[in-house]
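All protein chains but one are shown in place.
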Amino acid sequence: MSDQLRQRLFAELDSIRLIDPHSHIEPKAATAKTLADILGYHYYTELIHSAGMPRTEIEEPGIDPKEKVRRLVARIEPLRNTVQYSWLLELARKFFDFPADEQLTTANWESLYDAAATKMAQPDWEQQVLDRTKLDAVFLTNNFDDPLEGFDTKRYVPCLRTDDLVFHLAKGDVHERLQRTTNTHVHDADSLRSAIGRLFEHFTAKGARACAISLPPIFTPVSVGKAEANEALDTVLRGMDTIYTRSDHTFEKDIATAANYVFWTLAEFCDEFRLPFDLMIGVNRSVYRDGVYQGQDLYDSRVSLIQYQELFNAFPRVTFPISVLASVTNQELVSYAWIFPNVVTNGHWWYSNTPAYIEHDAAARLEAVPQTKQIGYYSDAYKLEFCLPKFAMYKRILAKILAERFVIERGWTEQQALELGRRVLRGNVEQIFNIA
Amino acid sequence: MSDQLRQRLFAELDSIRLIDPHSHIEPKAATAKTLADILGYHYYTELIHSAGMPRTEIEEPGIDPKEKVRRLVARIEPLRNTVQYSWLLELARKFFDFPADEQLTTANWESLYDAAATKMAQPDWEQQVLDRTKLDAVFLTNNFDDPLEGFDTKRYVPCLRTDDLVFHLAKGDVHERLQRTTNTHVHDADSLRSAIGRLFEHFTAKGARACAISLPPIFTPVSVGKAEANEALDTVLRGMDTIYTRSDHTFEKDIATAANYVFWTLAEFCDEFRLPFDLMIGVNRSVYRDGVYQGQDLYDSRVSLIQYQELFNAFPRVTFPISVLASVTNQELVSYAWIFPNVVTNGHWWYSNTPAYIEHDAAARLEAVPQTKQIGYYSDAYKLEFCLPKFAMYKRILAKILAERFVIERGWTEQQALELGRRVLRGNVEQIFNIA
Partner (left out) sequence: MSDQLRQRLFAELDSIRLIDPHSHIEPKAATAKTLADILGYHYYTELIHSAGMPRTEIEEPGIDPKEKVRRLVARIEPLRNTVQYSWLLELARKFFDFPADEQLTTANWESLYDAAATKMAQPDWEQQVLDRTKLDAVFLTNNFDDPLEGFDTKRYVPCLRTDDLVFHLAKGDVHERLQRTTNTHVHDADSLRSAIGRLFEHFTAKGARACAISLPPIFTPVSVGKAEANEALDTVLRGMDTIYTRSDHTFEKDIATAANYVFWTLAEFCDEFRLPFDLMIGVNRSVYRDGVYQGQDLYDSRVSLIQYQELFNAFPRVTFPISVLASVTNQELVSYAWIFPNVVTNGHWWYSNTPAYIEHDAAARLEAVPQTKQIGYYSDAYKLEFCLPKFAMYKRILAKILAERFVIERGWTEQQALELGRRVLRGNVEQIFNIA
């Protein structure tokens, strides 16, 4: 009975048209060109590397896409149990008619590769994927100097990503890019603030619907006075690469002060421009230094939202859709969203984006956070093809929770359960990000 | 099959007469006067505020109870998914004949309000609620200077709440109230100890069955020598309000020392007077400063029971019923109760008092903590009407765990499962708190 109920609920949830509120899609190359773009997703390369394939074989420069897929498939057997591999099979079945009862092997990969290449070469492939996925719009992750031109910003919704500004202002070409894109001489707190303001003007003019950032577990935002900011920026903006490589703790303190100044300024502009500020909390970058591309980041689960109390108190009008990296932080997220009007739960991020964690975390949210304050899911995808299997995974779990915890245990009608499902899947995305 | 088994077990568990080992009931105003006392429970005001209703509208001074309910109901739709809202509906159905298939809306709130008011005005309303809930006794949360007079202390069991003494001795009128109620000039460690002893005499004479306190995540109890205590108290007891507002770290250290002295002294008297010491571990007060009344507290889940190792070692004869605020601390609680004879698991507190967390936490306890060392549940209620739906939630989850994890998976008979259920629901409360 419960199984059939889950099926019915899933079927209904699966008919809902989606807006994906966070992805890394490139709007001018939204879909894959070959299966190498699919198997090149870091989930596969890092898991295959973790299972024993040397990085040099995975990342050989200039390698032919077909040869790359051949190599990866030859080492993919250890991944068959993973949910990430199930995304791959579902994608292959739904988009490329891959047989339902087959594994991906050295015997059949080439026909899949060719079938995929043929479909991907069709001029309307992008539209086919969007239609099949029932996807109306996808949020992007745009560098602050992205011109945001040449694509339909209603379909591919701009989102101002700010990691570079907050954490890498002293590094590489960030300062230079900021000056160029804002046409501003950035040399102190005021000019930096003014430049950031121009970014917000540009992004909101282009239809941006969120400001976003990923944050390390150690980060605790505080307000920084202008004098203190100026002192820190004097070093940070002058120093750049040379100083950045020094192991000089004074300098590190200045970088931290500058980071706080920029972060707080971003929150102020989110307030002014009425833009939600997506916080993705808890990642440590480059933990595994010999990992494959995008497969080096891990975390320290000892992080608390108490670190954000000053921020949440200071900006009551800014909505903070929050993602946490570790499931052990999810209860704090539930509690903070239950108390703070400006805190909203946002999807299931990265290492928590697997069924056992999604189920535990989503159930807790659905039971204790107002239904208007929950963004159910985002794909985090780099290629459009992944939206379908990733959302499908979430919808199956959502159907399970609604069936077991609402219809059976709380006596809800299926209709009531589906209304809640629609809200977290679609309605809240529209409302929270102000999409007409 | 499993569903019917759960129903049967629930029906049996639901027939057990209860003692509620922790509440905030006022014995002389135990039940609600109007629905405003029900909807005014902080769970509703804080969730409705979190969902967007301004605090000023919720907490308008002198507002008429009926108008207050009207306003809250008008904004309650976002809470329909929450388990807290389900308590409200169950309460309305069980006590006020609210229709089983209706939501609380602007269309039907007034008839519910009037029906409730009529019932609440009946002279035996309190007895009706107790009977309907099968409630034999309820533990209170009494201020240290409560005279404990004018009510039946067998039904409303006194409990010495000590947060003020430990954490606010330098603040407001605490020192003054302590001197007055104990008729003692409190000016140093000895006189403070003597005053505290008088509180224990008074409370135990009146039938108190526990001493209780809630503790911030940072607290790590240590024994403080008398000389050190005297030095700290010299500042703390003299200083009071004026000094308390100084941001002087020496003073903060004195407050911490005084807190430790008082806390350790409480444990000594619990030993002497054979009183269990309820520890509710992990709350940070006033995190959301603009929150509604009682809706400002959150937590830092980075707390460990290792902080209490000296306490547990030092007081082998004191029973410590322990509640933890975050589910991530529950496994430590299970392990510490499994090892320390004087550590007992106690209910599901506040932010962990929702089904997904109760189920995960209670299952782990039932599998690994001796059955005599588990207090299943307490209501934490402010009005008697809430005991029924809150205990019902727990009993449904307990029935589920007993059905799935004991009867089905471990081959227990239903009778054995029910015996375990009776023990954690009722028997252990009697035994641990020494109730005849």
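Each chain gets a letter, A and B, in the order it is written, and its residues are counted from 1.
Basically, a residue touches a chain if its C-beta (ideal position, glycine included) is under 8 Å from a C-beta of that chain, and two chains touch if they have at least 3 such contacts.
Not measured: the values here are computed from a predicted model.
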Absent-chain contact - pick from B:F312, B:F386 or B:F433: B:F312
Residue, one of A:Q128, A:N143, A:S194 or A:T354, that touches the chain absent here: A:T354
Residues from chain B at the interface with the omitted partner, ascending: 1, 302, 304-306, 309, 312-313, 316, 328-329, 331-332, 334-341, 360, 363-364, 366-373, 405-406, 408-410, 416, 420
Chain not shown, touching residues in chain A: 3, 46-47, 49-52, 78-84, 86, 284, 287-291, 295-296, 298-302, 326-328, 351-352, 354-357, 360, 396
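In the analysis below, only the chains that are shown with their structure count from here on.
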Inter-chain centre distance, chain A versus chain B - centres from mean C-alpha coordinates, in Å: 39
